[in-house]
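Omission of a single protein chain aside, the complex is shown with its protein chains in their original locations.
Coming up: chain A.
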Amino acid sequence: MTEAMTEGTGQEPEEGASAPRPAADVQWYDDDAGPMVRLFSMTKGRARPTEEGLFDLISMIAATDRAEDADGEGEAALDLEHHSILTWCRREPLTVAELGSYTDLPVSVVRVLLGDLYDAELITVTRPVPLAQLPDERLLRDVINGLRAL
């Protein structure tokens, strides 16, 4: 909670696999980096969001109208990382995977933070449509045509 997060912009893919560590040129990896105190403190020790299964990797997250008011009372208890996520999904609805990549946070952490935002009604979540419910023939045809047109 004490370290400032860099806004998740412009991270080159090559650098994206490790969290930026300010105030040091040396980057520590794996065991050298020590326990993940920072990540656990960010999630207040929670390893799972409140609603298990809500945040699939391709669940679509959008900021609600409430979140448009950046200084709204609902955001008082939010950390920098919450704001970073909100900033990203205000631009366009994004999947959980994209939010993890753009904010350079592990997906497991993003899920917990998204749970907070969901509880505060600052985001809406659309789970992926179960494949069994998709109007498959037409949709899959669209996928094939779309791929051909790439």
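FYI, a contact is a pair of C-beta atoms (placed from the backbone, for glycine too) under 8 Å apart; a residue touches a chain by one contact, two chains touch by 3 or more; residues count from 1.
Just so we're on the same page, contacts and distances are computed from a predicted model.
K.L.:
So which of "Thaumarchaeal output domain-containing protein", "Urea ABC transporter permease subunit UrtC", "Membrane protein" or "ATP-binding protein" is the UniProt name of the chain that got left out?
P.N.:
The record names the chain that does not appear here as "ATP-binding protein".
K.L.:
Tell me which of A:64, A:87 or A:108 is the one touching the absent chain.
P.N.:
A:108
K.L.:
Across the whole complex, list the residues on chain A that are touched by the chain not included here.
P.N.:
Counting over the whole complex, chain A touches the hidden chain at residues 13, 16-17, 30-31, 34-36, 39, 47, 56-58, 60, 62, 92-95, 97-98, 100-101, 106-109, 126, 128-137, 139-148, 150.
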